[in-house]
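Structure provided below as structure tokens; questions to follow.
One chain of protein is taken out of this complex; the other chains stay put.
Each chain gets a letter, A, B and C, in the order it is written, and its residues are counted from 1.
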Amino acid sequence: MEMSPSVESPAVRWVARLRDLGLLVALAVVVVVTAFRSPQFATAANFQRILLDISLLLIVATGETMVVLTRNIDLSVGSALGLVGITVGFYLKGHPDIPTGLILAMGIGLGTLLGSVNGLLVAWGRVPAIIATLGTLSMYRGLVFVQSGSQQVNPQDLPARLIALARPTALHVPWMVILALAIAVAALLFLRFSRTGRAMYATGSNPMAAHLRGIPTQKVVFVTYLVSGALAGLAGILYAARFATVNPASAGMGFELQVVAAVVIGGTSILGGRGSVVGTVLGALLLGTIANALAVTGVSGFWQRAIEGGIILAAVSADAVLRQHAPGRRGEHA
Amino acid sequence: MTPLSVEAVLATRGLTKSFSGPPVVRDVDLDLRPGEVHALVGENGAGKSTFLRMLAGVHRQDRGQILLDGAPVEVSSPSVAQSYGLALISQEPMLFPDLSVAENIVAGEYPVARPVPWVRWGAMYLEAQELLESIGSNLDARQRVGGLSVAQQQMVEIATALARRARIVLMDEPTASLSPREVDRLFGIVRTLIKRGASVVFVNHRLEEVFTIANRITILRDGAKVGTFPTSEITRDEVVRRMVGRDLVWLYDKPPSQAGPVVLEVEHLTRRGVFHDVSFHVRRGEIVSLAGLVGAGRSEVARAIFGVDPPDRGTVRVDGQPVRMRSPREALQAGLAYLPEDRQHQGLVLPLSVAQNITLSILREVTRLGWLRTGAEEAIAGRLVERLQVKTDRVAQPVEQLSGGNQQKVLVGKYLVTHPKVLILDEPTRGVDIGAKAEIHRLMGELAQQGLGILMISSELPEVLAMADRILVLREGRLVKELSPDEATEETVMRAAVGALDGVPEGTCGAG
Amino acid sequence: MRELRSRLSGLLGRSEALLVALLLASGAFGAALSPYFLRVSTLFDMTSQFVEIGLMALAMTLVIVLGEIDLSVASVLALSGVVLGSLHEAGIRLAMGLPAALGLGTFLGLFNGWLTTRLKLPSLVVTLGTMALYRGLGQILLGDRSTYGFPAWFVSVDLHYLPGTPVPLPLVIFALFAVVFYLLLHRTVAGRLVYAVGNNAEACRFSGIAVDRVKILVFTLSGFMSAAAGIMMTSRFGSARWDMATGLELDVITTVVLGGTSIFGGRGTVAGTVLALFVIGTLRYGMGLANILPQNQSVVIGALLILSILAPQVWTGRRRPHLPRTSSTT
Partner (left out) sequence: QQVRIAFIPKNLGNPFFDAVYAGVQRAAGELGFSTVEIGPPTADPASQIPFIQQQVAQNVDAIILSANDAHAVVPALQAAMRRGVKVVTVDADAAPEGRQAYIQPVDFTKIGEEQVKLLAELLGGRGEIAILSATTTAPNQNFWIEGMKVELAKPEYSGMKLVKIAYGDDEPQKSFRETEALLAGYPNLRGIIAPTTVGIAAGAQALETNRAADRVQLTGLGLPNQMRQYVKNGTVTAFQLWDPSQMGYAAVYLVKAMVDGFEPKPGLSFAAGDLGERAFGENNVVIAGPLTTFTAENIDQFDF
């Protein structure tokens, strides 16, 4: 998904911008097939559940999209989510009356702090992103255990108002989902219309050229890590709200792979410069829908993983094939 | 040290820079007067690019001073240089392949709305398109930069520098892959810039261009300044002698060639929207040149023959045998070799050494049972480095550390060792200095005499006229004219390239 | 290749010398932590715990130098083990089962390479999919069971030693493979192709190199090595299950990048990977003996990973901004 339009007519250009067509097709196939197999799938309640499920993923993947656009990666998001969840969770044990807004702010603040470590290491420490964030992946996870003494945060430790964020509102859509969508839309606009957003594309497309153009690449990269950390922190709080439990060994464990999967399946290039939040939303939606569909259709537990892998491969293949035959695109140059 | 002249907008004193070995720019004093076009010339590796990069904040000098309007300044980064009103058009295009042409042009200085500063895309496209038109390019501002030809990228670079409204424009071989029409346009722009009060430093190996546009010439040799001369007070021969430090035969006089049987036959080659029904042949011992404007589709034809972008229709035969044009590998096996125009991306593996690059296409010859014979490899590389006068410490030096022209020589060397039946050369002497250019021409002549068929693409008309046994002119993807050396002059070729009618059509760029 | 290595050290500001120093330091650290550390037999025995990672890291070095990644290694390991076990259960002799398992892993690697090159997709995406797929196939095959009951000669390869020495068999096997990979990457034309393609695949295509074939071969090799690791692990545990080696791909990648291989491709050495493997192994072993919890060990390993890059920069005081190399415009 590239933001820069190509030579063709506006209509063709619009279709090309929906490069995520392949993903949409894959998504549609999954939905239709599942709906036929299970009457419980295509219900309002179940779609709400899917949305709840992906909103955590989407929030973190939105930040990751920015990081990846600058030709970097943030593998520490799962650990950061866990660390923030545990830290704030334990704090809430002693302070049950804190307003929800403040709890969210604490999560964002703490996450930003964790993100800034990554940002400093990558932007100014010149540590390659994968090494820096593999390092903080381990370190933050270690801190989760240290912080919690290997104890988990239990439902009775968390304020009911926090947990209510994951419950349906009057409009039948939980706050968490609304929040996730708002964040995605904000990021979309930011990337398309703000100078910093464009600088992210430029930095990822050619870091050296960006530097020579006087784009403050280091600041830009730093900002993406701040955003990624802040959103992972927010997700840490929402994780506690959704599951009412924060376990040091499982909260956010391996989450980074899902997040990166949503981003790259959504078509953002891991070499930077190309991609969009729209793709990431579709990627997250696809992953969330597959997981839900497998659970709802009652496919044997033994088959779920293989089918999930198969669907992901099929989806990205369909996407790649459609893209190679898309109008005005020359496969050889892609 | 030269005393400071009051009127210099930009001056350097004792500027020195070294990388790992001895200094590559040594104690250079230079004064740039307001409203002047100041040419900087020297052999490949003389230090011209390094000098400009110091001015633009890309490299920091080891020693010496940079003065703006007489006051010393620290140009510590490219953005500082920009804030001083300096803009660099670099030798290798430095662009964002994933972004549109327009964004490339304005990047960093987007038109924004008030009071909320969101990027106004419509205004941006409009501005960029106007700028492109003003330099005679009709590239689509909305097009992605990745996939543009080198010349087209160079046009984008030029537009970028113009968009900055810089006071001092540093141009590092901006014309290296431009054809005469684009060069004329560029000179028009330079004159406009000068009128607006800007000053220009201009690096170029094509001396005729230097003498057309420059007021003064500074000559560098091995990193040191030889002298600065008003253009009116020095001759070309004199410039060359001072550049090289000795007398030099710098023109290769190609003997007439003996054309043998047809070795390459191209029939009805078509790629929709790019080129149409292109048919021609090349005989053994013949040098055929493909001429045309930037974007006429010359490189595209060559790439199709070589199997890079397979054509929609048409056949290619080598020695009468059809070539399956599906990959360069098959083309190479059929006896074709293609020297691409984009040396940084398609030609060289920059981090690998000179020797490793030269043997990349002939690894079989330096391997025994899968084992690399580094000795043999270095011997082959050593011979070529000597022959082409590549300025390098050792054949084990990474190519990315060479100057642009020396990289080009390595690239030429890499294709000379492949022993093809047909050699396609796309801008083979881009950025190469006069001495080495003559050497490359001599090599081409020798290869032709050995019975190779050579297809040469060049934007430099004197080169085309000097080397070609036949000239094919391509315009907007169609072969419009074939000229023999007797008929060919700069004028006849250009007339065919822009269109027989003198109303020069404005749609010659971006065949797509 | 000497050039490349010196350049590598120049660019990243570190070299194998740094890793050797780190190895010595972690040895001293381990000895200081626990009185049980400096016992020759256990010191050798500990290597068996990370040799499987090492086998996969050798191939992964090539994959990453090539500018690609293979996230499916641990899944291939598991599936190969599961298939080996299932064949054995079905009454097929190990003499047939072992080549079959190796062949399967090789094929799975080939499939990764084929998908990556055919679809022109990033290998990250492809192997993310096959990572789930391969492991899922193992799960379908074996369900919730583990297979065991292998013949005695096959079980516990790590308790067999090179005659007359305390060197366990897995270490010997690893050493042999390390030598092979060293020669392959640094001395043969195949290695040259890996570096060249990893640095600039486009230029390689123009030079008539069968870029896709190089990629497919390297992925295939990765599959083969993962299967070898799977066989070794199955022997060590005397059993196989679908979920063995879960998450090990991250350890493999950590090892390779600590060894100095650039994740953007084009740079890296086998020696670096081997040294990094032993640095991490020694540290983990030392801390394990001191009963330091694995999660706290992770803090140390994570910090080490970062410091191994950061420290030399501070040391040499280089101030140039680190910029990844520019990408191809075509």
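Everything below uses one rule, namely that a contact is a pair of C-beta atoms (placed from the backbone, for glycine too) under 8 Å apart; a residue touches a chain by one contact, two chains touch by 3 or more.
Note that the structure is a prediction, hence the values are computed from the model and not measured.
Seen in the complete assembly, the chain not on display touches A, C. When you scan A:Val31, A:Met208, A:Met253 or A:Leu271 for touch with the missing chain, the hit is A:Met253. Touch with the chain omitted from the figure is made, among A:Ser148, A:Ser205, A:Gln218 or A:Ser276, by A:Ser148. Considering the whole complex, the residue from C:Phe107, C:Tyr148 or C:Phe264 that touches the absent chain is C:Tyr148. Counting over the whole complex, chain A has residues 38, 40-41, 43, 45-46, 49, 53, 145, 148, 150-152, 154-156, 163, 166-167, 239, 242-245, 247-251, 253, 291-292, 295-298, 301-302 touching the chain that is not drawn. In the full complex, chain C contacts the hidden chain through residues 34, 36, 39, 42, 45-46, 49, 139, 143-146, 148, 155-156, 159, 233, 236-239, 241-247, 284-285, 288-289, 291, 293-295.
Operating definition for what follows: only the chains that are shown with their structure count from here on.
Viewed as a contact network, the protein chains are fully connected, with every chain touching every other. Computed centre separation for the pair chain A/chain B is 44 angstrom, with centres defined by C-alpha atoms. In chain B, 94-95, 97, 146-147, 308 are the positions where the chain touches two or more neighbouring chains simultaneously.
Within chain A, contacts with two or more other chains are made by residues 205-206, 208-209, 211, 269, 272-273, 333. Residues of chain B that touch chain A in their complex: 56, 58, 77-79, 82-83, 88, 90, 94-100, 103, 107-108, 110, 112, 117-119, 140, 142-144, 146-147, 308-309, 512. Residue ranges of chain C in contact with chain B, taken from their complex: 2-4, 7, 187-193, 195-196, 199-200, 202-210, 266-267, 325-330. On the chain C side of its complex with chain A, the touching residues are 71, 115, 119-122, 124-126, 128-137, 139-140, 143-144, 247, 250, 253-254, 257-258, 262-264, 293, 295-299, 301-306, 309-310, 313, 321-327, 330.
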